[in-house]
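Heads up, one of the protein chains got dropped from this complex, but the rest are sitting where they should.
Entry: chain A
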Amino acid sequence: MSLLHLAIISPFLLAIFIPILYKLFRNIHTGWFVLPLPILLFSYFLSFISITSTHKTITESVPWIPAIGVDFIAKVDGLGLLFALLITGIGSLVVLYSIYYLSKDKEKLNTFYVYLLLFMGAMLGVVLSDNLIVLYTFWEFTSFSSFLLIGYWYDREKSRYGAQKSMLITVLGGLSMLGGIILLYIMTGTFNISEIIAQAAGITENPLFIPALICILLGAFTKSAQFPFHIWLPDAMEAPTPVSAYLHSATMVKAGIYLVARMTPVFASEGLWVWLIAGFGIATLFWGSFNAVRQTDLKAILAFSTISQLGMIMSLLGLGAAALHFDDVKNSFYGAATLAAVFHLFNHATFKGSLFMVVGIVDHETGTRDIRKLGGLMNFMPITFTLAIIGTFSMAGLPPFNGFLSKEMFFTGMIRVLELDIFNFETWGMLFPVIAWIASVFTFIYSMVLVFKTFTGKYQPEKLEKKPHEAPMGMLISPIVLASLVIIIGFFPNILANSILSPALESILPNNNIDVHISFWHGFKPELFMTIGVIALGILLFLTLPKWKRVYDFFPKKLTLNRLYDNGLELIQRASNKLTKTYMNGSIRTYLVYIFAFFIFILATTIAVKNAFIFDTSNISSIGFYEVLLALAIVIGSISILFVNSRMTAIILLGAVGYTVSLFYVLFRAPDLALTQLVIETISVALFLLCFYHLPKKRNEERNRFKLTNAIISIGVGAIVTVIALSAHSNKVFDSISEYYVENTYTEAAGKNMVNVILVDFRGFDTLFEITVLTIAALGIFAMIKLRMGGKKKNENK
């Protein structure tokens, strides 16, 4: 266990103590106990920059399940560190923000911070594990904690709906990813990512390669809310705003991007990888930005905006992967897209994090997030307004903010697709820059809607629940920090270049020679004209928004993906309910029929397949007169039980069969058995008669009618058992171990009755447990006779 492992699991450890601290210090906001941890972890991870910036990695391993190659390998490389810094850095700011956002008097803070810490630890685990099974475990933990956080206000119907939706979709993808991981293991024989990458060239021809690729991508796409799986993210906005800022914009939804980046060296050789990621990414980019414009809830705008930006990063990663097919100049030429992806990943976390916090402030101070009710808040909340301007302008890609830089680089990456001549990009590659540009126009529009519909325009105090005022300082600190980063990186992007971007790039595209220097001014290149075009058309469309907004009405409301999800879910529930009801009808008889039918089926097939039926008469014992008599007695006795109607007769016949069996034991040289059977049989019959006395009188309609299915099944069972008895006798696969007991009974246990010695000595524990079973049965019987569960009514409900 290294310090690195401790760092990963420290949030889990702290989570254990949160409920106690919450109970002990009710006057102090629980957030203050949480806050030091992410700050500490952030500074700890900062210390790794000096190591990773020289393109070194740190690996620490702790055995977990070595037998199947699963070890908790913690690995810090450029990509992992970038995410670890985001998780802990944004995490610190979010915790600080939440202290002012969530009231300590009204909310159940203990559960909130436990969930949040669970998430933080799980997310660190995802990005710092080199073992895929460990990664998967943490991955599901993030889905799980996200579920709990979305459903934090669980008394709201919408929260529960959103939580379930996100859980179902992300866990579905997670399972598929597990399948992909197992396929990778089958191909390479290892779960360790670094070892899989080392073998990547050898597995591309494997028939499992494409299925593994698709399975892994399904996991990444569902997690990162890519079209058509994006539908869970808008509903996830029911979570408290700090959670939305943290999980559903800055970190968790980027886990899919992380996975794609991490697996790029494995799969990039396949054209399908490039196409699927770039294609779904660009589709998501467009669909997200297009839909964001029509939203009226501020958080819904941000949700669709996040979807769109995730799609943008995804498409860049996909196109950048093509660089692995080239050396030298072209490698750097196409790899620029990957650089843009990594850079924008960071920028998005800063501006989107601050925007979520701004929206949270607006919600907190006015009581609504509906842009139809908001307006003119500029005068009441000047600081929040300034922060919103910085965030949205960066999101829209305006200078001098960091979003402008990554947007330009995004355009660069998209334009370079035009020159890509592999994987059929020469025919369809054209679409990428076109869609990217259109999507950017919509991005510009919704950014403007977000800020101007909220802060400018007409102030409508009658529609607001509270009188708006500026947020408390504590709430503003976090967005101010993020907004300052937006500006600082806008002006000095190269402070990230060699410390964070270049090492992260090295993890995605090994041995690249990409120039990570980011410059503000590129000259009059197509990118600049594209940006100017976006701004010009964006302003035009923003001003004429009410006129063309009816475009959205053309989309039929019945054919949305959400409708598909809702109906599908209902259909599955109804169908499975129906299916279950057809065979689980509550009748014991039916269940016994299944059991016996399966018994016949499985034994008959086994005997048939294995050719197990052997009939050998060479080694059988003689048939005596008395034995035949007894056998006849049993046969007649047991068959007549079936036909007698009187219960008394049935019980007596059962007793007769039992006594005959004990006579058999006498003939078959088993005196102990005979004695026991005699005693037990006597008690059993007495018990039966006792119960019989209490059981109801038989009614006429309950006469035992002959049932054909029952008869067929019974004959089947009888036949199978006969066959087994015959074969078991004729088949001696092993030598008997009885000789051991014959020889050792006296020497080892000083007893002469072998059966007794086996029971109390050699197999003493069996007998002990047998007594235990009897005791349990006795206790049960005693309880059933003595215990009365309250009144009659209660029993009926049981």
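Criterion: a residue touches a chain if its C-beta (ideal position, glycine included) is under 8 Å from a C-beta of that chain, and two chains touch if they have at least 3 such contacts; residues count from 1.
Definition applied: contacts and distances are computed from a predicted model.
> Leaving aside the chains you can see, what is the UniProt protein name of the one that's missing? Options: "Cation:proton antiporter", "Spermidine/putrescine import ATP-binding protein PotA", "Phenylacetate-CoA oxygenase subunit PaaA" or "Probable septum site-determining protein MinC".
"Cation:proton antiporter"
> Which residue from A:L24, A:A67 or A:I588 sits in contact with the chain not drawn here?
Of these options, the touching residue for the absent chain is A:I588.
> Mind listing the chain A residues that contact the chain we can't see here?
The missing chain touches chain A at positions 586-589, 592-593, 596, 617, 619-624, 627-628, 631, 634-635, 638-639, 641-642, 647, 650-651, 654, 657-658, 661, 664-665, 667-673, 676-677, 680, 683-684, 687-688, 691-692, 694-696, 702, 704, 707, 710-711, 713-715, 717-719, 721-722, 724-726, 728-729, 736-738, 741-742, 745-746, 752-755, 758-759, 763, 766-767, 770, 773-774, 777-778, 780-781, 784-785, 795, 797.
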